[in-house]
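Sending over a structure as structure tokens; questions will come in a sec.
Left out: one protein chain. Kept in place: all the others.
What follows is subunit A.
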């Protein structure tokens, strides 16, 4: 599904600020991955770069989606192909209802993929069904996008949007942060219902907590712009117990090793 090869990324306005320094990552169809790592390690940047954020520039390497490079594609073109990013800080758009944004988005994507567009009534039925996945009331559709939402509502709204747009690959950027345990369960439950053997999900997170509810097939740890270690679920548990310091040491050792 997704292949990230030796990806180097800097800030577009300041090329001296290098954030990703050779990321390699392969996400297979139907897999759930978790990317963990300390603040500033580059995990959020990685999600934004996959979605096409223009504040970052790829200086080396490639990102292949279903075998084709997407580096030249705009964010909307990537969305049309089936890539979705749940934002760490979803943007408030007062004056535009959830319903209007999502119907426009869904129909634009449908049109690009050569599928039938939904009329307002069909969309309403479809959206109501998806609302249940994140335990939200129909009134939610009529509210302005994220305007005045609590932190938890914003995160649920991201998962709701993911359910509606039905992407092949979703990056969830710290969707679990700032959630109380009940909201976390709702969000996790939504993710579990959406994820299936056709869809891939990448959870970017600080904490092990959400992984109690959404079981990842693979766990990766990012440190200083690179994947420092990959493993299975137990890696997350080890990080929870021991923190990231032991990995810093391991990276330092391997860097020294390379130099020798």
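By our rule, a contact is a pair of C-beta atoms (placed from the backbone, for glycine too) under 8 Å apart; a residue touches a chain by one contact, two chains touch by 3 or more; residues count from 1.
One rule holds for everything that comes next: contacts and distances are computed from a predicted model.
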| item | value |
| --- | --- |
| Listed names "Cation:proton antiporter", "GTP-binding protein", "Imidazole glycerol phosphate synthase subunit HisF" or "Iron-regulated ABC transporter permease protein SufD", with the criterion being the UniProt name of the chain not displayed | "Iron-regulated ABC transporter permease protein SufD" |
| Option touching the unshown chain, where A:11, A:96, A:118 or A:237 are the choices | A:96 |
| Among A:51, A:70, A:179 or A:210, the residue in touch with the chain that has been omitted | A:51 |
| Which of A:5, A:18, A:80 or A:185 contacts the chain that the document leaves out | A:80 |
| Contact set of subunit A toward the excluded chain (per top definition) | 48, 51-55, 74-76, 78-80, 84-85, 87, 90-91, 93-96, 101-102, 104-106, 108-109, 112, 144, 161, 165 |
